[in-house]
Every structure is written in structure tokens, then in C-alpha cells.
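We show some of the complex, not the whole, and keep each chain where it was.
In this document, chain identifiers A, B, C and D correspond to the written order of the chains, with residue numbering beginning at 1 in each.
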Amino acid sequence: MLYLVRMDVTLPEGQSPEERAELLAREKAYSQDLQRDGRWKEIWRIVGEYANYSVFDVADHDELHGLLAGLPLFPHMRISVTPLATHPSHI
Amino acid sequence: MLYLVRMDVTLPEGQSPEERAELLAREKAYSQDLQRDGRWKEIWRIVGEYANYSVFDVADHDELHGLLAGLPLFPHMRISVTPLATHPSHI
Amino acid sequence: MLYLVRMDVTLPEGQSPEERAELLAREKAYSQDLQRDGRWKEIWRIVGEYANYSVFDVADHDELHGLLAGLPLFPHMRISVTPLATHPSHI
Amino acid sequence: MLYLVRMDVTLPEGQSPEERAELLAREKAYSQDLQRDGRWKEIWRIVGEYANYSVFDVADHDELHGLLAGLPLFPHMRISVTPLATHPSHI
């Protein structure tokens, strides 16, 4: 089942460069693992913003919430989720 | 170049069922032609709404505006466009 | 899978009382059939508004969109859908 | 009497892990006590957000405000309350 997810990031102030780099590296690895296993189907940068639009393909709401709540950046994100259905014009 | 496009439809009142069916058939054919040639990459129904999220892959802004302005339902839609860039975590 | 759904109704002007009564009777029957089969789990009136909050329990997004798009009042409603996951404090 | 309640949590920065764990444990116990006595009828996680939708069944406004103001997380929540009436299509 597909969901469109928008994530807006606000990094915490007061991190050292090392803490920040380590946090972002964990986020990237987490995202790429999910892209590789097919559940994080798409990820695009929103031009000019520290934000992305993504498409997830998971079994159900609980699985999606688990994946999102596990993001290393989850405490620093505002997330909104839109469930997507099949469009009748889709070929 | 990719764009996320949201379209919200409000059909005009006072159409006959035949006019409406003809309008929607033209919209569907128009959409499917663009899906087949690869420029309308994705189209999803937003659950519970007469609306869709779509992804377009076109050469530039003018081409996208031309495609959208040519939609048979264009006069009955509210459209918003978000330009999408490559995400650094994308694999 | 659970979804919270808010529906706001704006009845079309210019209907005869008979047309309106027939439309509302069909809506009520449609809703009660779905309540009886367990998919429309909850329905509450929002105090002071021609609107409701409902909870649906269906297999997936497509099933929910099909149910909502089939509502006799669908063309006269603004609907918003929130996917609900299990809460960790739920007993 | 029923109320739909939405709670959005923003945890305070600067807590130690122990303080946070203790705060969340108290919140969970508080919620589960109220679920067990039937006043906190429903609680769902909003997918992708540190937020919940809940349904309370209490005698009156004062009782509800007392319960909400007593939440260990109350100082860290934005809460909105919608009174729910019986829907005429409810079976």
C-alpha cells in the first residue's frame, strides 16, 4: 500500500559538527536500507527547502509508523502522511 | 526534470450526464496518452478526495504548463506544483 | 486497518424537498449497511455542524476510497482522511 | 458524553534519558488507568506524528478538563477538543 510522506527537518542547535555528521550518516544509512528493500520507493528533495517528499510501499499503517518513528531524524522532523489509492486513469 | 503536482477537481454544476461523461472521457484519454509517452510518470488518487498527486517528467517549466493548461478539466481544477530535485540519500 | 474520516456536507441549492429527502434516505441506508457489516465502525455528529467524524475499518486504501466515493452525498462533501496506527499505550 | 481529543506532543529539550523515561512511564500509566475505568475510550497513534486522536467518555466538561490537565505530558502538549453528538444515521 502506498503513502505520500512529506518530511521537514529542523536540526537541533548546539550539536557539535561530529554529532551532526554522525546523526546525518545514520539517517542516510537508514533511508538507503529501506530504499534497497523496496519499502521506501521514492525520495525527492523539495527545491530550496530542507525537506523531502517520499513514497512508501508497506503492508499497513503500523508498519509505516514504525519505519517513520525509527528515523534517526524523527525527533527533529515535522511529518505529514497522505494515503494513496489507485487512480482510475492509471495505465 | 521532475515535478510533484496536486490537482483538486470541482466539476461544474448544471452539466448533463452526457456532457460530463464526455468531459471525463477526454480527460482520461489525455492523461493516458501522457502516461504512455512517459511524461506523466505517476498518478495516484488521494483517498477520500476528488484529487490526485502526480509526478511529471518534462524538459522545462513551459512544457509542464502547456501540458497542465491543456487538461480538459483544467478550468475546473486547483493545481499546485512543487519542483523536485535529486535527494542526496537517493540510491 | 483504521482511518479517521471527517466529512463536511454542503447540500446543493435548488433541490426539491423530495429530491433532498430521497438523497438523504439513500445516504442513511448506505451508511447503515456499512455500519452493519463492521467497516464503518463509528459515526459521530460534530456538535453544531453539518459534519461527522467517522472511523472506518477496511483492508486497504483502495477499499476505503471505493466506499467513500460511493457515498450518495460524496459530490457534496469535503472529506479528509487520517490513517490511524496502534498506540503504544493502548491496552 | 463523548469528546474527540487530538494531542500533539513536543518533548522538552535538555531532559536526561532517565527523566524522559520516567515522564513517559507516568504518562502511560495515567492513560492506561483511564482506559481501564472506561473514560479514555479510544486512543490511536496518528501515523508519522508524535500525536494521537482519542475519544473520552466523561460526565461533563469539567471532568474532561481535569483529566487532560492532569496528564503528565500536559505542559508539553497542544490539545484540541471536539464535542461529539449522536449521529442520526448511527445504528
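The rule is short, and it goes like this: a residue touches a chain if its C-beta (ideal position, glycine included) is under 8 Å from a C-beta of that chain, and two chains touch if they have at least 3 such contacts.
Here the structure is a predicted model, which means the values were calculated and not measured.
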Identical protein chains in the complete assembly, only 4 of which are shown: 10
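Here is the rule we use: only the chains that are shown with their structure count from here on.
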Mean-CA-position distance for chain C and chain B (Å): 26
Euclidean distance of C-alpha centroids - chain C vs chain D, Å: 24
Centre-of-Cα separation between chain D and chain B, whole angstrom: 40
Touching two or more other chains - residue numbers and ranges from chain D: 45, 47
Contact graph of the chains (line, ring, star, complete, other): other
For the chain D and chain A complex, residues of the former touching the latter: 11, 13, 45, 47-49
Residues of chain C that touch chain A when the two form their complex: 1-3, 60-62, 64-65, 81, 83-86
Residue ranges of chain A touching chain D (in the complex, touch as defined): 3, 5, 12, 61, 64-65, 68, 75, 79-81
